[in-house]
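Omission of a single protein chain aside, the complex is shown with its protein chains in their original locations.
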Amino acid sequence: MSGSTIGTLFRVTTFGESHGPAIGCIVDGCPPGLALSEADIQPELDRRRPGTSRHVTQRKEEDKVEILSGVFDGRTTGTPIGLVIRNTDQRSKDYANLLDTFRPGHADYTYHHKYGLRDPRGGGRASARLTAPAVGAAAIARKWLQVRYGTTFAGHLSQIGEIAIPFEGFEHVPNNPFFAANASDIARIEVYVDELRRAGDSCGARIDVVARGVPVGLGEPLYDKLDADIAHAMMGINAVKGVEIGAGFACVAQRGTTHGDELTPEGFAGNNAGGVLGGISTGQDITVSIAIKPTSSIRSPRRSIDLEGRASTVETLGRHDPCVGIRATPIAEAMLALVLMDHALRHRAQCGDVRVAQAPIPASR
Amino acid sequence: MSGSTIGTLFRVTTFGESHGPAIGCIVDGCPPGLALSEADIQPELDRRRPGTSRHVTQRKEEDKVEILSGVFDGRTTGTPIGLVIRNTDQRSKDYANLLDTFRPGHADYTYHHKYGLRDPRGGGRASARLTAPAVGAAAIARKWLQVRYGTTFAGHLSQIGEIAIPFEGFEHVPNNPFFAANASDIARIEVYVDELRRAGDSCGARIDVVARGVPVGLGEPLYDKLDADIAHAMMGINAVKGVEIGAGFACVAQRGTTHGDELTPEGFAGNNAGGVLGGISTGQDITVSIAIKPTSSIRSPRRSIDLEGRASTVETLGRHDPCVGIRATPIAEAMLALVLMDHALRHRAQCGDVRVAQAPIPASR
Amino acid sequence: MSGSTIGTLFRVTTFGESHGPAIGCIVDGCPPGLALSEADIQPELDRRRPGTSRHVTQRKEEDKVEILSGVFDGRTTGTPIGLVIRNTDQRSKDYANLLDTFRPGHADYTYHHKYGLRDPRGGGRASARLTAPAVGAAAIARKWLQVRYGTTFAGHLSQIGEIAIPFEGFEHVPNNPFFAANASDIARIEVYVDELRRAGDSCGARIDVVARGVPVGLGEPLYDKLDADIAHAMMGINAVKGVEIGAGFACVAQRGTTHGDELTPEGFAGNNAGGVLGGISTGQDITVSIAIKPTSSIRSPRRSIDLEGRASTVETLGRHDPCVGIRATPIAEAMLALVLMDHALRHRAQCGDVRVAQAPIPASR
Partner (left out) sequence: MSGSTIGTLFRVTTFGESHGPAIGCIVDGCPPGLALSEADIQPELDRRRPGTSRHVTQRKEEDKVEILSGVFDGRTTGTPIGLVIRNTDQRSKDYANLLDTFRPGHADYTYHHKYGLRDPRGGGRASARLTAPAVGAAAIARKWLQVRYGTTFAGHLSQIGEIAIPFEGFEHVPNNPFFAANASDIARIEVYVDELRRAGDSCGARIDVVARGVPVGLGEPLYDKLDADIAHAMMGINAVKGVEIGAGFACVAQRGTTHGDELTPEGFAGNNAGGVLGGISTGQDITVSIAIKPTSSIRSPRRSIDLEGRASTVETLGRHDPCVGIRATPIAEAMLALVLMDHALRHRAQCGDVRVAQAPIPASR
């Protein structure tokens, strides 16, 4: 297996490279009867699409999705849903020189040694472009979860490079090119990113995502805990180097009397757990944070080696995001949706007959 | 599936609860011909065993492992290896009262709502005791990786509660009850933990683990990246709320010119990547950090609700670790070993014929 | 993976060899709340047990099952159920000579070349003894399917060697040592098997099994069709060389006007389909037949080679069944139950919300 499938029951298998003819995926296991058309998927792809501001790669991709199967008369039939997105703007010549060397911080070196050969055009399979099929698949999951349980997803950029971005409200997210939940600091961020780009450098980012309206009981005790599968999905996004659930690393310095969220008839008294206890959802918001490393493809000259192992220098031309985190918010939301969808199906498979006398307590966010 | 299997080719499936007759696992897919006996496994279990100092739970468990299958004449046969550990010290009466309420921060509430019933004795399946079978299975993986590739594993407690523990050398790890790579601060830590225990409280911890001598090329581009599978395995350990690879969350504030580890004929110039690029091992050390939350079972009274949803108070008696992180180092090493073992087999399945002209560059740690 | 797991959601993973300390399995994914104790499992193991008549191996095994986990207060908790059966009668010396040669028709040769070494005691992993854990696991599946859907299973020996055994009624099955649904021909079969045993030879058998009260809709279109998974499970039983669903090979000479079972308001007009159309259950009886080859371990001298590739002769001493088919009926029922259980959970995962206006038509057997 080369591992290109995610999910156990709601299974997404992707194919494609940055500069091949097309990218896409097969979504296997979608419940039948869901109203679905390209119009449900395209908006999520548009959120992730490159070329929408000067702060991201200038590659022009329409990212137009086509549903090839699994839908009849406007409803899912329960059979696999094939999604395809044609690549249209492939300036492969920009990458010709990359075959002789390895970008520091990039997958060039590991692909070379694993496979003995690699597709250098736009990063091949390692391109962040490959998040598009997952975003498309997740649009289906999001719709089903919304219809079935009222679950919704939101995310925002909470830090870019050295700049922490105060949370002012999710309503601001669509109004700036960074997915920042903030209106006051946008100008400052724009200056920061402009300077980075001019300097031929890049920076990291932190993204926070939340799922609301999650049913209690999703997940497994061991090993496919809900949070373990979330960590797998998030760390599977390009450039992610860290994942936190709830209090995350802050819990190291907490006491048990602080961290353990008390229960009251009115609901949980806190959410340090991030909505997951013992690998299973509590019904509270699921809160996840990820760390995204700086883009490795940068104009600044870096030391590297050539195919013969001799010292060389590499400068990456082509079109790149100065901070891949800028477009990563919808991707992180998507991965969270895929995991919850999968566990929603897993849960009812095993526990579909469980009836608990008392209702869950209200969720605290 | 209730998800109790980890790994694709080197598959470990566990069973058991804290206070049932036994815990154990089946290790399926071990290569044949490996010299193996209980003496290879028991030392790792002993490192994780409870009751070895006053700072951990006083439960007395010998944790004696028995190999039930898969070994003939001292060598693995390639068939499943059954491991069983009998539970011997089960004071279940301590837990009788727990069935009527839910410990804050514990899986009680989620198990109740997921399954409609639960085994309250010692936390049942949610007990940290369930890490023992994985540690046993990982001892097999560690031996095979050591013999085949020279891969070794080490870990240490780098922070406990508010106390950051300076790294002074791995040689100190076996010489204190905390797995600290430190000799100077042990007395201070002991005082800290003694106070916590007396206060009926608990604290979190940070563990760092490293794998050395990892071959280049292990992992997959998507979604089963080496780091994604590591994140899954680590977040699957009880009480873990965060996972970092390499620079982890520190990469958010880094620049690309800093973060991207340059390559030179003498080796990598750094290891911000933590030994993984594009989901595939670089041949450098794999470095992982995890955040462990404070133990939820504490003596201090906490607000909770009863089975009828009415307000109640819970105080957890019984024997508990004031910081589950104290015994977590061998567990984190074990989970890392399981993931690397699995990917070593996956890699040679697909890429067993790959020959690369040039040798990998020397690893930088 | 060495493939020792069967099932996607109701997952059974086995371990053990014929003459090791124990055999057993882990059943992962059982729905919670099912009343369960060893008393539910032992009767099925007793049906399969050796040494119950002169026509089967004289090995004395009590096959006493112990539940190690997953049950609390007499009910399944939803966590993995560990089952273990200690081996008690291992006369391993009988097999010492087998390490130097290969029994014709036995797995000796293939294990040797696959693994480079093998456990020769009683056939090791290749022993039919390894069907016991699956029979134990299936007892759980049978109980759940019975309680939830009223599904029941029955099977019988329909041919042994050259003797076709007329079906006279399932009530006869427990009354003879062959699982024959027949009272008239038992004496004749006993003579036949006695002669075989005296001649140091063995023979094949045909087993028919049926599942009744199966809900409509279990299975998948591709590739995990219900019948494909049944074929996988049945061919996975030791010594099976053929599997048929419904009309089986007889359908080759049928016309479409004969084979296609017509539908009427009173039910299906036939069951050539064997209860499966397009990979999905029709609600009719699921009917399966399997062919079991003659036991390969026989006293008659056979030509073989030794470890150096030189011609040799092999005569198998030890205790063996002259026809492994004699004890195979409960095994075939068990494998069918495991597949149906798995697909019952899979079905409600994906299609748990499907409501069809009209009721299924009555099943025709």
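A few remarks follow.
Labels for the chains are A, B and C, by order of writing; each one numbers its residues from 1.
Simple rule for what comes next: a contact is a pair of C-beta atoms (placed from the backbone, for glycine too) under 8 Å apart; a residue touches a chain by one contact, two chains touch by 3 or more.
What you see is a predicted model, and the numbers here were worked out from it, not measured in a lab.
Of the listed residues C:43, C:150, C:166 or C:236, the one in contact with the hidden chain in the full complex is C:236. Check C:245, C:286 or C:363 against the missing chain and you find that the one touching it is C:245.
For the chain missing from the display, the contacting residue among A:32, A:177 or A:200 is A:32, taking the whole complex into account. Taking the complete complex into account, residues 1-6, 8, 14, 102-107, 109-116, 125-126, 130, 159, 161-162, 196, 201-206, 216-225, 227-236, 238, 241-265, 269, 272-274, 276-283, 291-296, 298, 300, 302-305, 307-311, 346-347, 350-351, 354-361 of subunit C touch the chain not shown.
By the touch rule set out above, subunit A reaches the unshown chain at residues 1-5, 8-9, 11, 13-17, 20-26, 28-30, 32-33, 66, 68-70, 72-73, 75, 77-82, 84, 114-119, 121, 124-125. On the side of subunit B, the interface with the absent chain consists of residues 8-9, 29-33, 78-79, 148, 221, 345-346, 348-354, using the contact rule stated above.
Assume only the chains that are shown with their structure count from here on.
With centres taken as mean CA coordinates, the chain nearest to the overall protein centre is B.
With centres defined as mean CA coordinates, subunit C is found 45 Å away from subunit A. Chain centres here are Cα averages; for subunit A and subunit B they lie 26 Å apart. The residues of subunit A that reach two or more other chains are 8, 221, 346, 349-351, 354, listed in rising order.
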